[in-house]
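With one protein chain removed, the remaining protein chains of the complex are shown where they sit.
Letters A and B name the chains as they come in the text, with residue numbers starting at 1 for each one.
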Amino acid sequence: MSKNRRSTVNRLSAENVTLAYDQRVIAEQLSVEIPDNSFTVIVGPNACGKSTLLRALSRMLKPSTGRVLLDGQVIQSMPAKKVARTLGLLPQSSIAPDGITVGDLVGRGRYPHQGILRQWSTEDERVVQESMRQTGVAELADRYVDELSGGQRQRVWIAMALAQQTPLLLLDEPTTFLDIQHQIDVLDLCAELHEEQGRTLVAVLHDLNHAARYATHLIALRQGRVVAEGAPKDIVTAGLVEEVFGLRCQVIDDPETGTPLVVPAARKARVGAGAGAEKTVATEAS
Amino acid sequence: MKTTNRAVRTPGGLSVRLDVRALTVVLLLLVAALTASVVLIGTGDFPIPAADVLRTLFGEGNAGQEFIVNELRLPRVLVGLLVGASLGLGGALFQSISRNPLGSPDVLGLGQGATAGALTVIVLFSGSANQVAAGALVGGLVTGLAIYVLAWKRGVHGYRLVLVGIGVSAIVTAVNGYLLTKSDIVDAARAVVWMTGSLDGRDWAQVWPLLGLCAVLVPLVLCNARGLRMMEMGDDVSYALGVRVERVRLLLMVAAVLLTASATAAAGPVSFVALTAPQLARRLTRAPGPNLLASLCMGAALLVVADWLSQRAFGAEQLPVGVVTGVLGGVYLLWLLVTERKAGRI
Partner (left out) sequence: MLVDSPPEQRAETAPAPPTRRAIRAFGLVLAVAILVLVALASIAIGAKELSLGQVWHGLFEDSGTYGDVVVAERLSRTVLGLLAGAALGLAGAVLQALTRNPLADPGLLGINAGASAAVVTAITFLGITSLSGYVWFAFLGAAAVGALVWFLGGSRGATPVRLALAGTALSAALYGYLQAVMIMDDAALGKMRFWTVGSLSSASDSIIRQVVPFLLAGMVLALALSRPLNAMAMGDDTAKALGANLNRTRALSMLAATVLCGAATAACGPIVFVGLMVPHVVRSFTGPDLRWILPYAAILSPVLLLGADVIGRIVARPAELQVGIVTAILGGPVFIYLVRRRRTAQL
């Protein structure tokens, strides 16, 4: 059965996974498909399990039951480097080793393509240059990572993930700590990678409006369950936002792109609607 | 400018500019270690000029010199080089795995574990030198195993490793203190010399096992060095890049424990080499990453130079080499800290 499905099925999926840290269960019996060639964005309130899902999809977290499949194989059973050539991850927090330069750090993304006897090919060189150019950090190549601003640093880490040259790329909140201009820069970059290079992207984003504008496929999570999934235009409604985030709002057409735009209801209209309003959404719309 | 540098393809690094520096440092340290070795072989009650030492080493010396060089002094120098290299490499591994510049085998209690083994043999059994070495080896390995098992909890977190190591170290240090107060003054004096670390009277019997071990472990460690470099960016990133984090960590820790324990068995817990050599190496190469090869060479150079100083610097009184490594390494590290501060780094 699974053999039959493999030709039609998507490259990355989670089947009935239960995700837990120690004894704390985050999600039970969760199934998710990442459509090939999509820009999938996972949204949901704080602590709904969206980062945990991303960790499971990227094999950082082993599901206690169920399985994550990559190209039809259980991801844990595949050779580590083989996975790393197919699927890249940008974690939420990363440590830059002391005194490392930007070029050096980006170059480390080439690890899965290298071996003992093939440590630094011309191809590696080219890809690193290309990744730095795409993210606009090429002129920073000789600078130390510790000296960079938060936005520059985030772009360097993205460049590292790009240098890994994987058809699938997972990003855990790539826009946190960035100002609005750099947030848009990063998201534009993601869209470009998706549209022009045909990569499949999966990102966890905090900002519902960013998600609605950039995603081709949206997955809304609440308390470890998928509440809705599909194209933003089809699923983002006032009802869904209220169900997922507990926020009363209007959904209008984005004047720039025509995608759904979530406008939280005015404070007075929301009185009694309960707490838990997403702060980022509120500030965005104001 | 960097691009042209990079066009020169050298294995081992990402940026050739950094690489050239690291490579130069390694070569210079190697030259320093070997030069010091030749000088050290020529040093003693019967001094031999460096040229004669070299001639003898290549098999063209006279009979008397041949005996002194090949039978008496060469094995001692070789033990020094090997012990220094093992401690330097072991220290670099531990500091990188624990992501803590203080996470050296001294701090984690491996040295103390080996000492406990050796002290047990000295104090309770008045054993021979070889038995003491065996005791130290067993003590070091058992302590290393205990630390790993106690720190294991779905993987070994670098931080937990250091903390557990400190706890184990405190217990074992207390046992050592107890053994020392229980001993008579003759055994105590012997124990203190052993605890300082000494190369006195080392012969070929110590060289071969150490050389064999290094011949296996050093290539093994260097093959896994790239994985270790990735791990400095955190477990998540390195895992995402395809490093089998837990396996690399276990492998390298076993190697580091074996290197440290056998070096300690051969020469005693020579103070602070494992702690200072990687720090010194890192500051000389100015490269991120574990700097394994540079630490190894730095350890060897440090120990041989210290052994030469310990024989020469204090007149007739010969000190165990561990005294000098402590002073030398400590002062050098202080000097680096001060100059770096002036240069505005760190």
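Keep in mind that, in the parts below, a residue touches a chain if its C-beta (ideal position, glycine included) is under 8 Å from a C-beta of that chain, and two chains touch if they have at least 3 such contacts.
Owing to the predicted nature of the structure, the values given are computational and were not obtained by experimental measurement.
From the set B:V162, B:V207, B:A267 or B:M298, the residue in touch with the chain omitted from the display is B:V162, counting the whole complex. Where subunit B meets the omitted chain, the residues involved are 99-102, 107, 150-151, 153, 157-160, 162-164, 166-168, 170-171, 173-175, 177-178, 180-181, 185, 188-189, 192-193, 195-196, 271-272, 275-276, 279, 317, 319-320, 322-331, 333-334, 337-338, 341, 346.
Throughout what follows, only the chains that are shown with their structure count from here on.
Between the CA-based centres of subunit A and subunit B the separation comes to 44 Å, rounded to the whole angstrom. Touching subunit B in their complex are the following residues of subunit A: 58-60, 80-85, 88-89, 91, 93-101, 103-105, 107-109, 111-112, 114, 116-117, 119-122, 125, 141-142, 160-161, 164. Within the complex formed with subunit A, the subunit B residues making contact are 2, 6, 9-15, 18, 99, 223, 226, 229-230, 232-234, 236-237, 239-244, 286-289.
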